[in-house]
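Not every chain is included here, but those present sit where they belong.
So that you can tell them apart, the chains are marked A and B in the order they are listed, and the count of residues begins at 1 in each.
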Amino acid sequence: MIIVIKPNTPREQIDAVIAEVAKLGYEARPIFGTEQTVIAAIGDERTHHTLESLNVLPQVQQVMPVQRRYKLVSRESHPCDSVVNVDGVRVGGTHFVVMAGPCSVESEEQLLATARAVKAAGAVILRGGAYKPRTSPYEFQGLGKEGLRLLQLAKKETGLKIVTEVLSERDVEHVAASADVLQIGARNAQNFQLLIEAARSGKPILLKRGLSQKIEEWLLSAEYILANGNPNVMLCERGIRTFESYTRNTLDLSAVAVAKMESHLPVIVDPSQGCGVARLVRMLCRGAAAMEADGLIIEVHPNPAEAMSDGQQQVDFNAFRQLMQELPPFLKAVGKAM
Amino acid sequence: MIIVIKPNTPREQIDAVIAEVAKLGYEARPIFGTEQTVIAAIGDERTHHTLESLNVLPQVQQVMPVQRRYKLVSRESHPCDSVVNVDGVRVGGTHFVVMAGPCSVESEEQLLATARAVKAAGAVILRGGAYKPRTSPYEFQGLGKEGLRLLQLAKKETGLKIVTEVLSERDVEHVAASADVLQIGARNAQNFQLLIEAARSGKPILLKRGLSQKIEEWLLSAEYILANGNPNVMLCERGIRTFESYTRNTLDLSAVAVAKMESHLPVIVDPSQGCGVARLVRMLCRGAAAMEADGLIIEVHPNPAEAMSDGQQQVDFNAFRQLMQELPPFLKAVGKAM
């Protein structure tokens, strides 16, 4: 940590800060500059008391952390790309994977038709919400266990692997029994108890970035999972909340590049949630592929206009097939393949 | 709902939208304007299929909901101010209540000293975190059950009521056994399973606004609690995430006025989280009081520089006493009293 002292602070007040730094377990090294004094506090910031509390002292202008707060997820701790194994499907490195399916599982007919269509177009993992986090208590909340049963059925019929969201610690066990990947949704990105419980299931986890989560915080949410013994994390950029209202969220494709630079984990992009506008999905898929994302998760519905949730951002079978056909040259250019 | 059709759309494509609106259960009333056609869809938006999915149709420019999505929390359903009873302490209406105490419960000595100090200065509810949601897995996570025990001890000794955060569905039962108010933190503001579980405990709930939650969404989170049979909700504005970085969050005092206009629930302000800067807390308390907040929740620590969490935003006993002494004229001017 670096503690910046206000200009013109008398020496004894500087010494008081030095003493406090030492008391909190760091070695204090003051540097007396031409304009201001700074104190470098030497020690591992992750295992010591934070010094940000020193901001309350009137002579302190600012406290600046120096170290990255995450370890296990960092590139430094694992220089090569991690590859996550989803029941035999490899995600990361040169393996580009498309997950697709309806926002919500609505019926056997809807799910199976979609599963067949997305498989035919090249998807290898089926998405579908059985438990739906909805802003209003009056909206469709998902089919629950019946939804999980239908996902299992679709897996049996098509061989697609299954990714589905888990909303509650209490559901982790039975969702893990039906799914190949547990999805942690954006609203639960800092529900740390759920992260820990999901980690302990041992299943691969698709960790969506929170609506207003900084990249560092997103990586720290992943760190919770790794620190609880589960290295199989796929980060998922799904748009952040900004002032822009044309799109539902602002897909932060820079964050894909940053996450891949800072971390070894694979990064998946969700263009459907990312913009909330079906007719933009195709373009965003291309952008994500070009920026070396390791995969996509795309909402596909047989008839989006009548979908029970988020129809406005779901593409139909034709649109999905078309966007899949367009991806190969972009993937080839970045050295990946589906 | 209002469906706006793109300019120059042929009649048969307009008719297709009209048919879809009818199919989804609404009565469709087209209005043919000079520039564009709009279709008013008549029916209760809360009980019917959403029409936002119609945005996928190429001839649709925009779908605009008309109704408020919340019912039970709305002023319309309950024109008078709700007053929440916290084990005999009344919050709301003309009753202004101050909740104060440390960010985290750290020790018996720390908690009891703080409890006595805040009580002497006029607080009636003691805050203190036993379970702490921390961005990094390496940060202090709270004392857990021992923290709850200490809070109970402080209640016994001082008579202060207790508010503490619950992080997990599984903890609701035992936290509710020790606390008078369950706090739902900002990171869990849309953890709907936790909201439902907390609602069922029957305890009063302090519902913090999410970091990037729109006011409407915050009210809908409260609606989850009321819809699950618990009317004892206190809304808590605690700052939103914006681009500004001088303060940790941007305290949205307008949201206090909006929430009180749209809803009958009491609104509490958290100036400590709201700005993250101890020396600003005093001013924000005044602003909140002047804007008719129903109370404050303030972080107070015997020695903030050595606090185990968020020391930079905690005030010491002197600062707390001083800010409490300054509040009465503001409260009097708005017709409230502590």
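Operating definition for what follows: contacts are C-beta pairs under 8 Å (C-beta built on N, C-alpha and C of every residue); 3 or more make two chains touch, one makes a residue touch a chain.
The model shown is predicted, which means the values in this text are computed figures rather than measured ones.
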item: Full complex stoichiometry in copies [only 2 chains shown in place]; value: 4
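The criterion applied here is as follows: only the chains that are shown with their structure count from here on.
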item: Chain A and chain B, separation of their C-alpha mean positions in angstrom; value: 25
item: In the complex with chain B, residue positions of chain A that touch it; value: 20, 23-24, 46-47, 49-50, 52-58, 63, 69-70, 133-139, 167-170, 187-188, 190-194, 211-212, 217, 220, 223-224, 227-228, 241, 277-279, 304-308, 310-312, 314, 316
